[in-house]
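One chain of protein is taken out of this complex; the other chains stay put.
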Amino acid sequence: MAGIRLQDVGKEFGAHRALCDVSFSIANREFFVVVGPSGCGKSTLLRLLAGLEQVSRGRIFIGERLVNDIPPGRRNVAMVFQNYALFPPLTVFENMAFGLRIRRLPRREADEMVLRTARVLELDPLLQKRPAQLSGGQRQRVALGRAMVRQPEVFLYDEPLSNLDARLRSDMRSELLRLHKRARTTAVYVTHDQVEAMTLGDRICVIRDGVVQQVASAMDVYHRPVNLFVATFLGAPPMNVLPGRLESAGEHCRLLLDGGRILPLTLAGAAQAWRHCLNRPVSLGVRPEVMQPASAENAPLLQGAVEVAEVTGGECYVHFREGDARLVARMSVAHKPELGEGVSFSFPASGAHLFDEHGRRVEAQLAFVK
Amino acid sequence: MNSRLRQIAACVLALLGGLVFLFPLLWMLRSSLLPHDQVLRALTAWRQLLPWPPRWENYAEVFRRVAFARTLLVSLGFTGVIVVVGMVINAACAYAFARLRLPGGDLLFAVVAALIIIPFEALALPLFIMLGVHGGLMNSLPGLFLPYLAKAFNIFLIRQYFLSLPAELEEAARVEGASWFRIFFQVALPLAKPVLAACAVLDFMLHWSEYLWPLIMTNRPDFETIQLGLGHFYTLPPIQWGGIMAYSVMATLPMMLVFAFFQRYLVLSMATAGLKQ
Partner (left out) sequence: MQKHSCDRLGQWLDQRAGLLLSLPALLLLLAFVILPFTMAVYASFTNQSVRTFMQPGTLAYVGWDNYRELLGDGDFGQALFNTMYFVALVVPLQVGLALALAVLVNGAEMWRRMLRISFFMPVITSMAVLAVVWTLLFNPGAGVFNTLLRALQLSPQPFLSSPRQAMLCLAAMSVWQGVGFQMMIFLAAMQSIPPALYEAARIEGAGRWQCFRRITLPMLKNTTIFVVYITTVFAFKLFVQPHLITQGGPRGSTRTLILMLYDEAFTNMRYGKAAAISVMFFVLVLLVTFVQRRLMPREERL
């Protein structure tokens, strides 16, 4: 059992910088999810951990062992690939036994290990089949089985569910969690799917253009995103962003939205955290699900005409425009407005996020002035 | 109904067209079953087109007059070693260029690719001096196959194929702890089957009909390839045309067999066929 530690890891492919100064630690037995848009370097990160690529800079530790120069087969890691990577000429059994055969384990012992894993994954009836005869979901389980058989210290998952259809994907997701709880092994899971990231990860690492943005629990990443990128990347539909300018107004502050609307605010919390934003451009972030239709006790803060109303079963996402900003609000289907109808929304100040002119999160408690 | 009739008509027409095109080969088959003196006799009646009764004796005579079986073995050995051993050597090199770290790999590969355009005919003489005169390899299998084992063109072609394959399988094997050698033989080589089969078919065709190099490298009638053997048999007195044609048919059969078995790889091999000599 082992944790993972990265120290200032960098990787370049020729002139292209894939990863830049990546440092973090993954605890033993943690399920660690790396998420980011395609081409952000998350797969490269996984391949560095596997040893399929060599770091250009920095150090990688698995357990207490520096693994920079250790070939993949000796790192005691297992990897599950996006396209399963099962060896076509081998049976399911031999696919799962592949790593054990290479390690020259006694045949009896190896067979026993394969059978035990197959039972856990309910693969017993498939053992003599070849990959081409299996369905996508079955192949996925075999790939998992091959990784589990060796009881490695670390599991590496490279978007393992992205080739499955939606239904199977959610089944496999819970299956993965079950297996992880059972095996109690460190896992690093790369995905571009935020639902997977939120549901699977003990902690989530968000990467953009080779730079780590935030490493935190799913709740923290969602509720306390460190910057605008993280804020808008996680969550669907994404967080609404209202650009504006923060001005001091005697006792409290006021936020001048670009559309001309003025929101009177008080900012609490350590003053040095937010004072530098005064009289500068800022952005206010509001998730669609915290928006509520304006009412007597909730004065309207944002309003506009409905451009699109998407119904997703019990809920409905209303797209409208306030000034130049295109905004989305979630509401119950029962209150679905007509196209072109005027709508007005309010939101609690505690549900809003403030970002400075560089898009960084401003740590302060917001409250509206009554 | 009408379309069905048209289809049958098309088939019949195509059959006739094919027969006309294949006329020289059919003529060879016919002549191989005629008594010697009738091969060159002018036709006077339609029924003379068919060799009836067939004279199978022509085939037996070939075996009786020359060491045909031995000649066949030489040809099979020569082409077989090139196709089988050469394939592994070239595929290994192609794999190294495609996937492995090689000092100066890009430059080295550019050199290999440039070698493709050197025609074998320009090398035949110095090769003869090296292998035949100084190497003492006249009338031997190594003398025949050595220059053909490594082929720049095959290396080029197989490398392209490896590059077009996703590396995931090989990476999976790598993470499982397999060495590169095991990955090459167990994972990569089976994956490259289509391109290897294509190269094998083309190489077999090429070397089975090879003429110039065996002509240079052999000078004993008991060690010659089947093409050379035909050339000798053709001038071996007494000239018996029926026997010559029987020899020709037997020289062609192995290629036909290979063609029948590997037909499905042929279109691929054609799609990738290049500057084969």
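We call the chains A and B, going by the order they appear; numbering starts again at 1 in every chain.
As a convention for this text, a residue touches a chain if its C-beta (ideal position, glycine included) is under 8 Å from a C-beta of that chain, and two chains touch if they have at least 3 such contacts.
These numbers come from a predicted model, not from an experiment.
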Residue of B:L25, B:V84 or B:L163 touching the missing chain in the full complex: B:L25
Residue among B:A152, B:A173 or B:A200 that touches the chain left out of view: B:A152
Touch criterion as defined above, residue of B:N58, B:T218 or B:S248 at the omitted chain: B:S248
For subunit B, the residues touching the chain missing from this view: 7, 10-11, 13-15, 17-19, 21-25, 27-28, 31, 39-43, 89-90, 92-93, 95-97, 100-103, 105, 108, 112-113, 115-119, 121-130, 133-134, 146-147, 149-150, 152, 155-156, 179-181, 184, 205, 208-209, 211-212, 216, 227-228, 230-231, 234, 241, 244-245, 248, 251-252, 255-256, 258-259, 266-268, 270-271, 273-277
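In the analysis below, only the chains that are shown with their structure count from here on.
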Residue ranges of subunit B in contact with subunit A within the complex: 166, 168-169, 171-179, 182, 186-187, 190-191
For the subunit A and subunit B complex, residues of the former touching the latter: 47, 50-52, 71-74, 77-79, 81-83, 85-89, 98-99, 102-103, 146, 150, 156
